[in-house]
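As you look at this complex, bear in mind that one protein chain is not there, while each of the others sits in place.
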Amino acid sequence: MRTDERLAIELPGLKLKNPVMPASGCFGFGDNRYAEMFDLNELGAIIIKAATLKPRIGNPVPRIAETKSGVLNAVGLQNPGVDVILKEKLPVLHKKYPELPIIANVAGATQAEYVEVAKRLSESGMVSALELNISCPNVHEGGMLFGTDPVIAQRLTQAVKEVSRVPVYVKLSPNVTDIVAIAQAVAAGGADGLSMINTLLGMRINLKTRSPILGNKTGGLSGPGIKPIAVRMIYQVSRAVDLPIIAMGGIETADDVLEMYMAGASAVAIGTAHFNNPTACPDLIRELPQKMDELKIDSLSELITEVRGAQ
Amino acid sequence: MRTDERLAIELPGLKLKNPVMPASGCFGFGDNRYAEMFDLNELGAIIIKAATLKPRIGNPVPRIAETKSGVLNAVGLQNPGVDVILKEKLPVLHKKYPELPIIANVAGATQAEYVEVAKRLSESGMVSALELNISCPNVHEGGMLFGTDPVIAQRLTQAVKEVSRVPVYVKLSPNVTDIVAIAQAVAAGGADGLSMINTLLGMRINLKTRSPILGNKTGGLSGPGIKPIAVRMIYQVSRAVDLPIIAMGGIETADDVLEMYMAGASAVAIGTAHFNNPTACPDLIRELPQKMDELKIDSLSELITEVRGAQ
Amino acid sequence: MLTKNDFQIIEQQELAHDIYRVILHGEFNYAGVKPGCFVMLKLPDEAYQLRRPLAIAACDSVQKTITLIYRIVGDGMRLLSKLAVGTIVNILGPLGNGFSLENVDVGTEVLLVGGGTGLPPLMMLAQVLKEKGCRVSTAVGFRTASMIFGETEFERSGQLLLATDDGSRGFKGNVGELLASQTTVSKYTNVYACGPEGLLKMVQTRFVPTETAIYLSLEGRMACGVGACEACVVSTGEGTFNKCVCVEGPVFNGREVIL
Partner (left out) sequence: MLTKNDFQIIEQQELAHDIYRVILHGEFNYAGVKPGCFVMLKLPDEAYQLRRPLAIAACDSVQKTITLIYRIVGDGMRLLSKLAVGTIVNILGPLGNGFSLENVDVGTEVLLVGGGTGLPPLMMLAQVLKEKGCRVSTAVGFRTASMIFGETEFERSGQLLLATDDGSRGFKGNVGELLASQTTVSKYTNVYACGPEGLLKMVQTRFVPTETAIYLSLEGRMACGVGACEACVVSTGEGTFNKCVCVEGPVFNGREVIL
């Protein structure tokens, strides 16, 4: 059996030769020096940085702080706005890697803004799916609220689904009492899939200044330290909601990828791991088949069926 | 200035020579071999293991799993029941260390059970305060619900306050959308203080068996990986609620202790750190004054006033 | 007395496929060590929150060394195997009750039964029993020939029966089958076993009906190692988890413990 066949999976809008993709915000628009280190065509897909209607300058620095087995970030959705992305960023990426499925991360402060950004991106013909970021903890106008209230989350999903020409994955916030309720709400709103998890709201304090290290005070916690929370949430949601899940949250190794699958995931995104290991994605793609041999897993799509079928 | 004066703090029911105490569940009833390694009289206080009305046999093994910078536990409140604790455990501890303030952790499946356990413990004359565990993720009968619904949390706090002869600290669950709302509710219920945070609900999966490692499937995540979440929650709550906070969640070093103070804490409890460093508590007590010198902090009580006064 | 002291790695060697021996030099309550006792080793990497329980395979109070033998099971043991001579690691111990040496005397017939990484504590036990003049038989099982270790040590103490699952060395089959194949079975005063659950259950099944005293060394997922957290419980009665492997074990009376 050829490697790619064993790793291939099909999800709404996404025919992936392997399930590994950089997570939103950790790989820009593919326009960074990581691309010097491996061929982006090797990736299953790429999730690009959040797009908003207007350009956003983001949060004051410092935007990053380290924690034990984690990273706090408060970049604040800095981006040049959807129009520049459509005109300058996406065409470059799409032209350079015509076979690479692109998932566009959509953010906004109001429902109308989300809808407008989603509409424009999905109409571009350059993106295979949208990832609705209803969970970013680093914007103040209400970004977080969308992800913590089931009613609002459902309404937003529905509104975006009405305009989108490509499948919509909703990215859930872990900062909630009941993740299953949110997942069920966005499923009812017509989501084609879920992305989970976004970052946990955290803080570090500078002992010398006695105030928070991050310019934004709080930030989103990512990295291997949050993996057990991601696994738990994916496990719970996959048993309650019949939607494919793109898993993220602390994935570093092929073992981590398979742990996510066994929790109920259908694909994986890699964020923080890039910082220590810039070639995390191609490394995982290379290591997966060997791990699968050890664990007697024939193909990822079979594994999905086994895990999700056994619900 | 003598070391103890700089570290001394007074909280409802607790006159502590230093702010460092073992967290509930990580030091038994003081009846373990950690006590061979240092004199428990050095501690500021001790929080003993959860007591329930009836004996609890706890969860099936494995009860513990390691995660990056964290530990998942699902001990499941195993304890011999409040009567045995009152007859056998507390008297031994109290007699051996008559000056050591004891905080009793109270758990239950129903409000009536909490009330009864709290009543008996507080009447024993052996405990200085109660810590109401409304947040343990490892019991199924509803333990968790008490900590995630403000109305229920307030009612429970009020009922316990009515019977308790000693001050009541309510231990909050971090597994909520809005920690401030819960803190405000228990404050309204008459809590004398808060303990935060309990563990985050997590899971790990055994790749070979393809099922959760823990016998209970999910467990509570503790350790340095969750510290940024604890800091954030303590920061938020200390700015909204005028109650002293016993901080816990990943504290390992004197720096961590001071970070908790700067977030708004008034004392600290140490759990997971014991496993790597059995003398974590006395080590911190020894290191704190030196760190305070470096950071020009005269005394912890002044630091509390500065941080909480500056709200 | 329980201590947590820094020890220095003075030898690190691969004994068999994925099986390593590390010799550590440091201060310790050597007098308190019995065969079957263990230590908890702190891994020198801040991401690891739990110490690793490892049996003491040998210890020398004069040279101030302890010997640990371990298999690469996961990330922790892999990390340990990569530590160079000279590296400092922290050791908490000695822990656990150790094997009972009651009723052993010159000429006493004892049987040691072990599998895989159950062998290290039996290696120290075999030596102590031999010194006491016992007649020591040891039956050990490995998956395959490339994983065999400890032969010399066990042969030094008495008779060694060896099995491999695939028959690549010694008897083909597991230790239970090996014991069953023995036509002349001695009347053992004591049997001591350490290894996978299946092996311990086999020893129970085989010896509970006899007069032999049974000592089983158990494993348990541990956090504290000192009886503080109740992670490592086992049961010696229906519907309870009443014993901690770390302080009331790891060695239990094979007639009491429910596996």
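Going in written order, the chains are labelled A, B and C, and every chain counts its residues from 1.
Convention: a residue touches a chain if its C-beta (ideal position, glycine included) is under 8 Å from a C-beta of that chain, and two chains touch if they have at least 3 such contacts.
What you are looking at is a predicted structure, and each value in this text was computed from that prediction instead of being measured.
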Chains in view touching the one left out: A, B, C
Touch criterion as defined above, residue of C:A47, C:I66, C:L160 or C:V245 at the omitted chain: C:A47
Given A:T110, A:S211 or A:N276, the one touching the chain that is not displayed: A:N276
Contacts of chain B with the absent chain, listed as residue ranges: 68-69, 224
Positions on chain A where the hidden chain makes contact: 25-28, 31-34, 36-37, 57-58, 61-71, 73, 75, 78, 223-224, 272, 274-279
Sites on chain C contacted by the missing partner chain, in the whole complex: 45-48, 84, 86
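One rule holds in what follows: only the chains that are shown with their structure count from here on.
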Per-chain Cα centre nearest the global Cα centre, belonging to chain: B
Chain B and chain C, separation of their C-alpha mean positions in angstrom: 36
Inter-chain centre distance, chain A versus chain C - centres from mean C-alpha coordinates, in Å: 46
Per-residue multi-chain contacts in chain C, two or more chains: 46-47
Numbers and ranges of chain A residues touching at least 2 other chains: 68-69, 224
